[in-house]
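All protein chains but one are shown at their positions in the complex.
Now for chain A:
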Amino acid sequence: MSSLTPDQIKTLEQSRQRLVQLTHSLGSLITSLNQSDPLPSWTSLQSQATIISNNLLTISDHLSDNRALLATLVAYPAPSYPARNPANTVALEQLLRTKLDPRVEDWVARGRKAGDTGPGQGHGLDDLAALAALWDWAPVEANLEARRRNWGGNFTLEERERGVGNVVTGLRRVLEDDDDDSESGSEEEEGEEESGDEEGEGEPDEMEVVGVRRKSGVAQGLEFDIAPAASGHAAPLTVVAPVVPLDEILRFMTVGIMPSQR
């Protein structure tokens, strides 16, 4: 066991000073956030953040520079240490801990995790060209994939090819495969779509927007495929809004005044 050289003591002193500086700047940021009203201007916040980040950088540099020394140092209490004083005991326990403080342990774990998943790891945002390429590629590909499908109907093409009867839907009611004729030709499909549109303009019939796609050729504009409500429905329920308002019904129930008599 050798005693420390003056140089090594100096290194330790430096670490201490820098850590004290960091604590100070963090403390002043916290107090300014807690106490100043209104909140400090963003410029002052930013300058404080810069100071803190510089502090952190110097500390980090310092620690990594003197890694060899700091990693091998061992602290132990000298026999002359006044350990009987309770205040000193606390300090002693802090100094002699071999594990990190539980709170600090959490911080470190979080920091490690952030470091692992951060931009340093994958290509992430750093590779702007790759990102741009991805964005170029994705919409087109999604569009192509979407066009490959005939939106609407209850079954996919693959399911229909394999036989609709084999599809396990988990539903008790029988889904109609009303799209059989659409395979015969696209013209007919167009006709269907148009009839669906006409229906949509008239009564507020059941309809659903089943697909949205970019208009082919033109850069902007969206096309909606509107499928007419399944015509094979056993009993097409007509949607009729109540004619007599609720109030009138309640009034009739209360005093027997017919709704029309008012």
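In the analysis below, a contact is a pair of C-beta atoms (placed from the backbone, for glycine too) under 8 Å apart; a residue touches a chain by one contact, two chains touch by 3 or more; residues count from 1.
We adopt the following convention: contacts and distances are computed from a predicted model.
Chemist: UniProt name of the unshown chain, from "WGS project CCBQ000000000 data, contig 00102", "Large ribosomal subunit protein uL14m", "Sm-like protein LSM2" or "Mediator of RNA polymerase II transcription subunit 18"?
Modeler: "Mediator of RNA polymerase II transcription subunit 18"
Chemist: Check the options A:V20, A:A133, A:A146 or A:I249 and report the residue that touches the missing chain.
Modeler: Spelled out, the listed residue whose C-beta touches the missing chain is A:I249.
Chemist: Which of A:P77, A:P139 or A:P259 touches the chain that is not shown?
Modeler: Considering all chains, including the one not shown, the answer is A:P259.
Chemist: On chain A, where is the contact patch with the chain that was removed from view?
Modeler: Residues in contact with the chain left out: 237-256, 259.
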